[in-house]
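Omission of a single protein chain aside, the complex is shown with its protein chains in their original locations.
For subunit A:
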Amino acid sequence: MSNFQNGMAPIRAMEDDSDVEEEALVADYKEQVQYEDGLDDLDTAGGLSMTQQTDDIQSRLAQAAQPLDFSAPLEVKFQSYDAYCSLFHFILNSEGPVDLEPPSYYWAWDVIDEFIYQFNSFSSYRARIARQGNNEEEIQMLKENPNTWGCYSVLNVLYSLIQRSQISEQLAAMKRNEDPMAVAGDYGSKNLYRMLGYFSIIGLLRIHCLMGDFSLALKTLDDIELNKKAMFARVMAAHFTTYYYVGFSYMMMRRYGDAIRMFSHILVYVSRTKNFQKSAQYDSITKKNEQMYALIAICVAFHPTRLDDTIHTALREKYGDQLLKLQKGGPDSLPIFEELFKTACPKFISPVPPDFENPEANIDPIEHHLAIFMDEVKTNMWSPTVKSYLRLYTTMDLKKLAGFLEVKDEELRSWLLVNKQRTKQLRWTENSLLDGELVNVSDLDYAMQNDLIHISEAKVGRKLVDWYLRNLSRTYA
């Protein structure tokens, strides 16, 4: 048992709040939006001749990217599923690759996004009908078509698009700095397939997360590098969605530092681009934006850390009161954790049809995932209290501290162990999103010598680079 004696020296996590990456992205995006504006002008000028030539398949492509009305009747939802099936069947199973150009560079994203959105809302709807148990007609219809919007068929579509387009191979080649076209094959060299394949990967991330498989969700992104060169960065909604689901999955895997990094990145990006966002596009992400602030509040409560100034200010504006309660911990914080989790989590689904015979047996999956999450919250809820006391001393007698806190000695021993164990977290450094190094994420450390607690606090030296760069760019501007 040699690991009892000599572990690796603890690695202190370095805060990475350099925002070079975000700034570069912002610049890229600005360029692209301006470019796109130019395109719009061209479109309207030449629009007439284009519309005259619209043929059936082009309108089907466009249709697939159109949002379905939320209140559409069940029949329409069924029809929409059939329309997707036949479109994907045509794209995947025609003889050889179909010769089509996607209507726009964001079309493929819109299609996959809408496809998954409809799957998601159909599943939620079906579960609600089963729970309510009073709409006989729809229950009958749903019972007769258990495979419509079935999980296996949705997964099948996404995996088939990924395989057909050889997108994983292409991305791997790009990582090695080789030409992706060399491995793209007949299908993957076409824009249509490449884009559909690419966004299907992000679609899978989302589906796995919706079904509660958070590690598989992160694993699906193995081939995609999260940086400004990523293809999704060109489509704002895709960019945004990716970071939301990656951040959420990290949070559920207790990798709060990584989750905060993801949310911060995208929120900084949004706050910097909002001035040149088209308003409609911006409105649609406002809700997810709020959700991510709520998730950051949760993560910061688990893992206190210094946030980017912009985010910190916005967080205090939006969730100031809640954040204070979360950070204080204890039983009073529990309802706040629940409330924020519920407003900010994705709309979890159950992958199989509900039990229509026993309406009360169909529990909302959100409650299921929330309950599991709350177990961990409860386990950690005394950590803020423990930390706030320990910060005041360099040595402290356990019995005396237990007296201050009015708890039993044994209880306090558990709190101390829990808090110390949770300061070890996996933190991503390179490669796959699931990889990481075990680091010490707290500035407070302690060890027990029987009932005597030895405490040491890491001193954080002043951070000057960020301040310096910020002011420098201000004088330039």
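Operating definition for what follows: a contact is a pair of C-beta atoms (placed from the backbone, for glycine too) under 8 Å apart; a residue touches a chain by one contact, two chains touch by 3 or more; residues count from 1.
The definition used in the following text is that contacts and distances are computed from a predicted model.
> Could you tell me which of "Ubiquitin-related modifier 1 homolog", "Eukaryotic translation initiation factor 3 subunit K", "Ufm1-specific protease 2" or "Tubulin polyglutamylase complex subunit 2" is the UniProt name of the chain missing from the displayed complex?
Of "Ubiquitin-related modifier 1 homolog", "Eukaryotic translation initiation factor 3 subunit K", "Ufm1-specific protease 2" or "Tubulin polyglutamylase complex subunit 2", the absent chain's UniProt record names it "Eukaryotic translation initiation factor 3 subunit K".
> Any idea which of A:Cys85, A:Met181 or A:Leu417 touches the chain not displayed?
Touches the omitted chain: A:Leu417.
> Using the touch rule from the top, list residues of subunit A that touch the missing partner.
Against the left-out chain, subunit A lists 1, 3-10, 12, 14, 18, 20, 23, 151-152, 155, 159, 211-216, 252-254, 350-352, 355, 361-365, 367-369, 372-373, 375-376, 378-379, 410, 413-418, 420-422, 426, 434-438, 443, 445-450, 454-465, 469, 472-473, 476.
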